[in-house]
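Note that this complex is displayed minus one protein chain, with the remaining chains in position.
Order as written gives the chain letters A and B; numbering starts at 1 within each chain.
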Amino acid sequence: MNGGAMFYGAAIALIIGGIMIAATKRNLIKIIIGLNIMETGVNLLLITTGYISGGTAPIMNKTWTKVVDPIPQALVLTAIVIGIAVTAMALSIVVRIYEKNNSLDIRKIKEMRW
Amino acid sequence: MVNPILIIAISLFGAFFIALISPFVKRTGKIIAFLTIGFDLYIGATLALKSLRTPVIAYTAGFKPPFSINLVVEPFSAVFLLIVLTISFLISLYYLAHPGEEPEDKFFTLLILNITGASGIIMTGDLFNLFVFFEITAISSYALVSIRKQKASLEGGIKYLIISSIGSSLFLVAIALLYGQTGTLNIADIAAKLPFINKSVALVAFLLILVAFFVESEIFPFNGWAPDAYQGAGEGISALLAGVISKAGLYALIRLTFTLLDLPLRSKLLIVFGIMTFLIAELSALKQKRVKRMLAYSSIGQMGLVVAIFGIGTIPALKAAIFQGVNHAVSKVALFLLVGMVIKNLGIYELDDYKGLGRENPLLGLLFSLAILNLLGFPLFAGFWSKLSILLSTGKQGLYLLLSLILTGAIVEVYYYVRFMKILYERNEEASHLEIHLLEAIPIIAMAAFIIIIGVNPGLITPLFEKASEAIFMKFSYINLVIGG
Partner (left out) sequence: MIKKVLIILLFVLLGLSLYSVVKYNTFGKDKTVVARHYIDYGMKETGSQNIVTAVVVLYRGFDTLGEVTVLFLAATALGALLHGLRFKSKEKEPSSLIVSTAARYIFPLIILFGTYVFVHGHLTPGGGFPGGVIIASAFLLLFLAYTQKEVSEKTLSLTEGTAGILYVITGLLGLVMLNSFLANFLPKGIPGKLLSAGIIPLIYILIGFKVGAEMTGVLRNLKEEEK
């Protein structure tokens, strides 16, 4: 067991929680929120892999001896932006669905069958 | 000097350029897209040919990997790059004669970006960069599927989005795991460090990656989104899904399971899930009354077949899988584009409404038949050689159960496609006549020519597949190529 268990555990819990919400809720907006929570969990997981005990932010304007890993931070920066983009896309599709069906219930849009 | 980066850079330039001038000059998107994609094809073809002799590597940022991101074009990537760019170019030709979805300028921007993403996936040598380009492809796909704004398109789009987002997040989890173990993001570097990665972590990362790219490659049980997306999208976009997007996903799947995490479990998983996909999809296609959905299931089935053959893993099998992938792309894209022409002219969607169309419009009927016969693997067509190599390579490995399952699926395929062809050529006085625009027909005729020429002389193209399958089989050549000794 190591000290990171709490952070890793929280991250995985968020991911699992997010997927559960996306999979079981009927309201489209809630599904999108679930996806968002899941993405947040993944970002947390990424950041946690970069932590160095006793390190601080990787900005070299004083004489630090220990800084944390800058790579996961760069990755998460990108991942957050991508998450925003997906959410925005999802919302625009949902706006259109609402316009067509007057409902946000995912069961109502299952038009296509065999 | 032809640099792989140019494909990405010029495409982005084209896309941003459309954004720049579209408030002032309307309807420029189509032409710019056509020119950009044409340019990409030119660069891609040059690169591909060059890479057969010596693989091409491009560095970015002035540093060498693993300290920077690099692009790699070696024979295996070259084949996929050619498939993706050629099909994209043919689709953009089709759109010169066919109205793009509304709003047109934005539609073509999305199209360019989708192709950029697919090319990026194929050329990149960095794991996180793969994720970024994967997202570019995915997001543009969601938009391209939904842009018709009909109920079906929106339904397909949102389902695709939800399932694919979950897949991408799983991929990111895998990246986090692998980075934690190796400290690097370069594909070749991680591949080299595979012996030093903890076995459990490697296994979990492998499974996560498998799930993520099974979603994109339309493999059961993660392909719930696919029939709806194919059906709801505009026909040119369905063609894009079949010929470009799924192929990029397939490339990533193979690259990551053959080079990055070369685990023995791979064979069984690819074969089992692949063949399940094939059988279930082909059986579902049988029941379809609507043409687009039938083609969708057929497409999914073919992807399953290709994945299963990749799973066998021997060089002859790899060659067969690549060949079949090419044939599937060519045939499916042709079929979807033809259906697009029918829908544009006649607005019919049901199988029965196609009665007699083949008789009344000989060219249409001929093109339909060529594409279908190629898909079924009739002799004298390219599809014959790929189906044959599939059967041979399966048989040679002694996998007789797999062989019989493939034959079963193939028989089902023959049944519903021949049924379709029968309908096309039935006697029907009321069958309508189609206006076929030359530009729309050119891409399909080009594909038909390919089918026949390769059918008669497969040796024209098989050396390419030979090199490609060797390249992916020998992962150490890739590793040495990128990070040296």
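Everything below uses one rule, namely that contacts are C-beta pairs under 8 Å (C-beta built on N, C-alpha and C of every residue); 3 or more make two chains touch, one makes a residue touch a chain.
The structure presented is a predicted model; accordingly, all values stated were derived computationally and were not measured.
Q: In the full assembly, spell out which visible chains the left-out chain is touching.
A: Result: the unshown chain touches A, B.
Q: Among B:135, B:228 or B:440, which residue is in contact with the omitted chain in the full complex?
A: Only one listed residue reaches the unshown chain, and that is B:135.
Q: Which listed residue (B:115, B:177 or B:337) would be found touching the missing chain in the intact complex?
A: B:177
Q: Could you please point out the chain A residues that touch the chain left off the display?
A: Where chain A meets the chain not shown: residues 1-5, 7-9, 12, 15-16, 19-20, 23, 45, 48-54, 57-61, 67, 69-71, 73-74, 77-78, 81-82, 84-86, 88-89, 91-93, 95-96, 99.
Q: What residues on chain B make contact with the chain left out of this view?
A: Residues in contact with the chain left out: 3, 5, 8-9, 12-13, 15-24, 58-63, 66-69, 102-103, 106-107, 109-110, 113, 116, 120, 126, 128-129, 132-133, 135-136, 139-140, 142-143, 146-147, 149, 166, 170, 173, 176-177, 180-185, 198, 200-201, 204, 207-208, 211, 221-222, 224.
What we mean here is this: only the chains that are shown with their structure count from here on.
Q: Distance from the CA centroid of chain A to that of chain B, rounded to the nearest Å?
A: Roughly 28 Å separates the two chain centres.
Q: Name, in rising order, each residue of chain A that touches chain B in their complex.
A: By the definition above, chain A touches chain B via 15, 19, 22, 28, 31, 35, 38-39, 41-42, 45-46, 49, 71-72, 75, 78-79, 82, 85-86, 89-90, 93-94, 96-97, 100-101, 109-112, 114.
Q: Any idea which chain B residues touch chain A in the complex?
A: Within the complex, chain B contacts chain A at residues 128, 132, 135, 139, 142-143, 146, 149, 151-152, 154-158, 161-162, 165-166, 169, 172-173, 175-176, 179-180, 185, 227-228, 231-232, 284, 287-289, 293.
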